[in-house]
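This part shows chain A:
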Amino acid sequence: MTAAVRIADVSQRYGAALALDRVSLEIEAGEFVVLLGPSGCGKTTLLNIIGGFAEPTEGTVLIGGRDMAGVAPKDRPTTTVFQDYALFPHMSLRDNVAFGLRMRGVHRASRASKADEMLALVGLEGRGDRRPHELSGGQRQRVALARALAVEPDVLLLDEPLGALDLKLRRQMQDELKAIQRRVGTTFVHVTHDQEEAMAIADRIVVMNAGRIEHHGPPREVYLYPKTLFTASFMGEVNRIPVQGGRAPFGPVPVPDGTLLIRPEAIRPTGSLHIGLCKVEDAAFFGTHVRAHVTPVTAQDLTLVVHLPQSQLPEAGAVMDLGAETYVVLTK
Partner candidate 1 sequence: MSLASRERRLAWALLAPALLWTAAFFLLPFVAMIALSFAHMEGREVVQGFDPDNYSRILTDPVIRGALWNSLQITVVVTVISVLLAYPLAAIIAFRVPARWQRLALLMAVLPFWTSYVVRSYSWLLVLGQNGVVNKALLGLGVIAEPLEIASTRAATVIGFVHFFVMLLTLTIYANLIQLSPNYSRAAQDLGASRWQTFTLVILPLTLPGVVTGAFLTFVLCIGDYITPQILGGNTELTLPQLIMLQLGRSGNFPLASALSVVLMAVVTLAYFLSIRWLRLDRV
Partner candidate 2 sequence: MMRVLTWAYLAAAYAFVFLPVAVLVAFSFQDGRLPVPPFKGVTLDWYAKVLGNDDLVAALLNSLLVAVVSSVIALLLGFLAAHALARVRLPRSALMRGVLIAPMTVSYLIIALGLLSLFNMTGVRLSLWTAGIGHVVINLPLCFAITYAAMGDHQRNAERAARDLGAPEWKVLTLISAPMLSAPLAAAFFLSVTFSWDEFIIAFLLTRFDVTLPVEIWSMLKSGLSPATNAVGSLVFLVSVTLVILLELTVFRKRP
């Protein structure tokens, strides 16, 4: 089924190191939440704490309103899809998927049919008799998903499940994960370090860094209106321009003091924020856009990254008049 998850002031200490620092988060039932961040940021630790594989040094975890302190993984309404899938090699796919049901004492016949049902849900219909080693990476991943969902958990935890797949397969799996989540309605908590993946599937992205939550919100908000510098740079390339006394290095700007953040694709020939004349240092064709480095004529020390439409490929030395429509200012 589904349930809400409430994480309150959770800290995790390993000796002197602080893996999680007073993290608080409310996840709604049926939400697809992605924990995003670089390695070591604490996202996997947090996932393990929700799943019961680690006990927090401080703080509480509530799932469906129930306090999970001292509750073992097998007694929690959660199941996990592991990074290496951990399919049992000596069992058939059907037996793998039915394992959780077997643990709950479900009859052989009914758990076999439910397992076949789940395999069909993930697109592996009729393959119940195969063994894990006969499948490709992507297929094993689906079996792991089916196995985790077969017991109808309230919360499904996914630990970088798509990491081992190539790009095309990853994109396909992202779409399928999203579709399956919508169908079953279970709360999904998904860990990844890939911001594009996060944006593709999340209802809400939780950006983490050094054991803390930097920003959480829908992908659009986190990308266009990041609340911290770290979030801004982690979500994608961004130009950072210092603003002091209403002035940026290239001229006056109608924004408060702080750091002005402009995404490369937000820089256009026009815009409410005027940057001015810029000289093109270099430009390269990137397929969907042209990526160029430009230097404002009035601020020779500043280099901006700009994404131009694919039809424009300026020469080095060309001069363009640029501005920005969307931007964010982070004040101290």
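In this text, a residue touches a chain if its C-beta (ideal position, glycine included) is under 8 Å from a C-beta of that chain, and two chains touch if they have at least 3 such contacts; residues count from 1.
Selection criteria: all candidates are chains of the complex that A comes from, given by their letters.
Computed from a predicted model, the values in this text were never measured in an experiment.
Chemist: Just give the number of the candidate touching chain A here, out of 1 or 2, all from the same complex.
Modeler: 1
Chemist: Would you pull the chain A residues touching candidate 1 in the complex into a rising list?
Modeler: Residues in contact with candidate 1: 51, 53, 72-74, 78-80, 82-84, 86-90, 99-100, 103-104, 131-133, 147-148, 151.
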